[in-house]
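A single protein chain has been omitted; all remaining protein chains appear in their positions.
Now for subunit A:
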Amino acid sequence: MAVSAARVFAGEWATGKYSRLFPSPAAAIAAFSCAIAGLASFCTEADGVLSSRVKIFDRDLKRKQRDRAAWLMGGKNDFVDSVAENLVDRLEDCKKTFSTALCLGGSSEAIRRLIRGRGGIEKLIMMDMSLDMVKHLKNTEQNYVSNNLETLYMVGDEEFLPIKENSLELVVSCLGIHWTNDLPGAMIQCRLALKPDGLFLAAILGGETLKELRMACTIAQLEREGGISPRMSPLAQVRDAGNLLTRAGFALPGVDVDEYTVRYDSALELIEHLRTMGETNALLQRSNILKRDTALATAAVYESMFAAEDGKIPATFQVIYMTGWKEHPSQQKAKSRGSATISFEDIQNHFRSNEFYYRLFLRFRTTKLFMLRTKYLFIKHPNILHNTTQKQKCKIKLKTISIQNAYGEQCDVNIGVTLFTYTKNVLQDLSKKHTKEEKDGYFCNKMKKRS
């Protein structure tokens, strides 16, 4: 029953908008069997060159997948765009400018497109492990002449970063670095390549990513094959991300997490999306065979377990944003224990008068992100759901406060909220919760943005 349903469903898919790619339903099913959870038809052997190190991912396969992603790229990718936008947006919050920046593989195309002069970047080095991807980036360069960037291109491996020490001011990695076998090692190399007070910005996929597909795969495999094999790569957990930054030696580490739900017409479309991002499975110990039955059962299980009422299929992507600075004497340091003159209780009381500020403050206490080094402290509005349909961001400065930070220093911090301007819900939400003053601030800023 489930299989026949999936067959029909695969057939529809093939005769629909992808009919150019796969002329017959049979071809589509074959392609799906091949693609599901990233089992590629070309499999490379494990090499013995670096056998002493722990190898989880097949980097050569990943390279081929990125080649393929370069050929498939081109369509609109809202998920990647919003992650890249969220990442480069952080540059705007920094006082510093970054003249030389390195953009590591992953969604580097989106980073280059969305950077729009932020962070004062003059020289941008684009690096990817796939030559085809770098060529693609180079060939589409003329579309971004207005950026006034000097863009350089190179093929390189994040695990073996070929960059001289102390030569960069910024390293950006958007959805790529989680495929390295030695993530701390790769991050240490990034830190070494940075100049003192240089910034490391990275977005990686977290452990909650594609949990629906993980479940569907497991159930389908149990049902059809009587056992399971790893179809999906292990990913970093949120709690590990902070440790990673500290272990790599970054100062002022900051980690925050966002969850995106992307809705697809079918499970096949999800796989297609993963392929265009080059995010398909590259486990070294993966099973090289995926039966067509299992693949179809997975699609069917996915649909029956998770499909929404309108027939769309949701997929969760958890993105972990990491921020770290290379050490520099100008950076704030923790004062010795017991040297503070104001207690956190007093500050808490200072905020208690207004519930909204109080809530902001509680968030602010838990994140050390960007404190003192930024013009604004932006906190996502707790009542607004974030999803990938967001169009435009808008920042509101609410109040400047003088506060003793976690390091025991007195500092002025502008408290603001990052809002997404597209829906009426936001406005309604604001009108419900906040005072007139805050709303005025919101509209003033909105008008400014428009003019």
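One rule holds for everything that comes next: a contact is a pair of C-beta atoms (placed from the backbone, for glycine too) under 8 Å apart; a residue touches a chain by one contact, two chains touch by 3 or more; residues count from 1.
One rule holds in what follows: contacts and distances are computed from a predicted model.
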- Note on the structure: Expected UniProt protein name for the omitted chain (select from "chlorophyll(ide) b reductase", "Protein preY, mitochondrial", "Cell division control protein 45 isoform X1" or "Mediator of RNA polymerase II transcription subunit 17") would be "Protein preY, mitochondrial"
- Task: With the full complex in mind, choose from A:I125, A:V172, A:C217 or A:L270 the residue touching the hidden chain.
- Result: A:I125
- Tell me which residue among A:R118, A:K135 or A:K312 touches the hidden chain in the full complex. A:K135
- Considering the complete complex, of A:L168, A:C217, A:L268 or A:L296, the missing chain is touched by A:L168
- Could you please point out the subunit A residues that touch the chain left off the display? 60, 63, 100, 123, 125, 129, 131, 134-135, 138, 150, 152-157, 160-165, 167-168
